[in-house]
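For this depiction, one protein chain was excluded, whereas all remaining protein chains were kept in their positions.
Think of it as A and B in the order they're written, each chain with its own count starting at 1.
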Amino acid sequence: MERMTEEQVKTIANMLRKRSLWMIHYCTGCGAMELPPTMTSRYDMERFGLAPYVTSRQADILLITGYLNVKTLRRVITVYEQMLDPKYVIGFGSCALNGGVYWDSYAVIKQLDRYIPADLYIAGCMPRPEAIISAFRHLMELIDSGKADGYKRYKRNLAYYKENQRKVLG
Amino acid sequence: MNMSLELLLATPFIGGLLTYIGGKVHRWVRNIFAVLFSLLTLGEMSLFYNTTFKGDVWGSLFGSKLILQTNPITWLFLLIVTSISLLVIVFSVDDMKHEEDHIVLDSYYMQLLFVEGAMIGIVLAGDLITFFMFWEIMSWTSYFLIVHGGKKSMDAGYKYIIMSIIGAYAMFVAIAMIYSKAHSLVYPDVALVLSQSSPTFTIWIIILLGVGFFVKAAVMPLHTWLPDAHSEAPSPVSPLLSGVLIKMGAYGLFIIFYGLMSANLAKNIMPSIFSTPVLLYIVQWLAALSIVLATFLAIMQEDAKRLLAYSSISQIGYVVLGLATGTSLGVAGGLFHALNHAIFKSLLFLAVGAVIYRTGTRNLSDLGGLVKKMPFTFVALVVGIIALAGVPPLNGFVSKWMIYEALLQKKEVFLLIMAFVGSTGAFLYVYRLVHSIFLGQLSQKHENVKDVPILMQIPMWVLVIATVIYGIFPGLAMDVIVKGMKMFGFAPIAYNLYGFPQGSTMGALKVINIASVLMISFVVAWIFFLLFSKSRKVSQYDNYAAGQVVTPELKYNYSFGFYMSFGRVIKPIFKISIERIYNYWVDAAKIFGDYYMRRVYTGNLETYNSYIVIVVTIAAAAVLLGGKIW
Partner (left out) sequence: MVKMILIAIGAPLVAFAIGLSFMMIKRKIVARIQRRYGPTIIQPIYDVLKLLVKEDNISHGVIFSLGPIIAIAGSILAVFFIPMAGFSMLTGSGDLIALLYIMAIGSLGMALGAGDSANPNASIGISRALTLMFGYDLPLVIIVISVALQYHTTNLSDIVAAQANGNWTLWTLPLSAIVGFVVTYGALGEHPFDIVTAPHEVATGPMVEYGGKHLGFLMISHAFHIYIEIALFVDLFLGGASNILIFYLKMFAVFFIMIMFDEVLPRFKIDDAVRFYWKWPTVVALISLIIVLVK
């Protein structure tokens, strides 16, 4: 048997990964409200192989649902660093994207991307289940084409991220 | 006249004295003497191993001959005694180094050797006087060994010696009664007298002797001394107590059940239940109760050595349960379990002793995570607990399996259920032991702990190897046991080197197949595991805590009250604790005394024993007055 090239292995692996995505949702904000309907019978995200999981070691996707503040950011970073590669981050709702309604708050982290690499954002305050599902579908495409490489970016630009984190967390 | 048995018996005593004198010269002389003489005893034992001496007269007392004799069962127990004693003495050399006082240490080694000699004497004894003499030497020297363990051990030793004395009185009464009838105390003569005299007399003799053995074997309800004594004794002494000394009780029971009173005799003089004589049936129930209740108690312990002590009560329950079945398979199972228990319980006590040596605590909730610091001790402990839990392919499994099969054949289902429950309960406490000591979070104060010195590791390794060998090749031990049981009139059991073929029991067993398939599937799974990307080692602080960062100051560990919820389930059972029953009797006696016998019962000296005293007195009175009980 001919040895499979690395490329082929990667393609197969990516195919598997996109079909089975386990997420750990970090529910800080109101946006998490829309997840239960997405999981239950109306929209049923298990159709796509998506399932909620419990600990950081088991999950593939970190879902930041809503605003982050200084206190929660530290936890998010811990969780993210504990997850196993390949891992993906989705910023959920305007708050994670740019601060949303809390754009002028002193305590809220406005831009998730400066602290951990987000692969995808879902806009909306709060995003509807349809939007969530379409975001996951998009993530699957990204994974398939190998473009969801946030975890590689984090490793490559570790200094940059750490610097930003340090500025906020002190 | 053949002097070999006398030589075997005398070696440890002479060695003990020489060791004591050697200690006056230099401590190394003492250590070397101690090791050398126990090695010599083991050597002599293996030299004569499996030869039968029909009876060596070594003296006489009150016109009764004093006899030393052997049979294969004797060799089984001698093997246990001599080898465990040697390992214990080797282990002591490093473990007792902290003891500053040389005189204390000198006498410590002397007592160790004396206990060994006394136990050899008990096993070799061919008549009741020799037996009783060495029995008393054993009780007293082991008492002195127990009180080496510091302040608390004084109380424990006190409890132990008082109960032993009561047991010894009971035995003494029985021996005197026999002597008054038979004028000879050699085993065959005694057996003859017992078979000819009235059933009541025989039964009282059995009961009185039985009390003495029950105290030593710590069968409920006479077990209360054991948890304290075994846990407070110095770490190297505990394996000797738990592994070997309580086996002397089991040996005694074997001798009275099948040596002095053959099973046929028992059947003739008393009614039978499930084709077991009533007396043996009661013993079985006591043993089964020991198994279950001691298991429950062991689950709730917070102290490593106390946990093991309670588990000893439970495991000796299996031995007695097997011995009292009266069928070949059951008795063989009981004897084999005595050997196995000696091996794995000594191993466990040594491993825990090693942990205590390095960390200075035996409180389970203070320990944790030591697997990274003491890997060898960890392996030893894991092997020990697997054997204890009765999981194949290690040795505890085979003997327990035999006992189960024997009970199943006799349809004694309720006893069987209790035996099973005790075994599953063992999973709980053994996991508690290994988890709280070796797994979980390593606390900061144990960062610099190292594995124990080589001299302490060697005994553990020897026992690990023995555990594995007797587990995979049960035939090795069965050779001796079956041969010995033939001499006591049991039908032989079909067995082979690897287990039991179909037909001899209700099912078949071949441990080597279990072991090899397990090994192969393990290797296959491991190779499969290695195919995937390598794992990276992370520190114990990089741990899931729902996003919280775990820091060394934070104790992120679950070890106190490990089975708290289970404790809630079994709480009702422990409303009736045996210790409390004794205390109740003592209290009752005190109140009684306050009114009537103030002068007699002034203190609470007999705390745990007034109960037994009363029983013994009544028993003696009943027999002397010629009363009948059934």
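As a working rule, a contact is a pair of C-beta atoms (placed from the backbone, for glycine too) under 8 Å apart; a residue touches a chain by one contact, two chains touch by 3 or more.
A quick note: this is a predicted structure, and the numbers were derived from the prediction, not measured.
*Asks:* May I ask which residue of B:Thr41, B:Thr327 or B:Asn557 touches the chain that does not appear here?
*Replies:* Of the listed residues, the one touching the omitted chain is B:Asn557.
*Asks:* Can you work out which residue in B:Met220, B:Leu279, B:Ala351 or B:Leu509 touches the chain that's missing from view?
*Replies:* The one listed residue touching the chain not shown is B:Leu509.
*Asks:* Thinking of the whole complex, not just what is shown, which of B:Leu192, B:Leu439 or B:Val468 touches the missing chain?
*Replies:* Of all options in B:Leu192, B:Leu439 or B:Val468, contact with the hidden chain holds for B:Leu439.
*Asks:* Which one, B:Pro392, B:Pro459 or B:Pro474, makes contact with the chain that was left out?
*Replies:* Hidden-chain contact among the options goes to B:Pro392.
*Asks:* List the chain A residues touching the unshown chain?
*Replies:* So the residues of chain A touching the missing chain come out as 12-13, 16-17, 19-20, 22, 40-41, 44, 46-49, 54-55, 57-58, 60, 83-86.
*Asks:* Which parts of chain B are in contact with the chain that was left out?
*Replies:* So the residues of chain B touching the unseen chain are 369, 371-372, 382, 386, 389-392, 397, 401, 404-405, 408, 411, 413, 416-417, 420-421, 424-425, 427-428, 431, 434-435, 439-442, 499, 502, 505-510, 513-514, 517-518, 521-522, 524-526, 529, 532-538, 540, 542-546, 556-559, 562-563, 565-566, 568-569.
Criterion: only the chains that are shown with their structure count from here on.
*Asks:* Using CA atom averages as chain centres, what separation in Å is found between chain A and chain B?
*Replies:* Their C-alpha centroids are separated by 59 Å.
*Asks:* Which part of chain B faces chain A closely enough to touch in the complex?
*Replies:* 542, 544, 546-549
*Asks:* Per the contact definition, I'd like the list of chain A residues that touch chain B in the complex.
*Replies:* The touching residues are 26, 55-57, 74-76, 78-79, 82.
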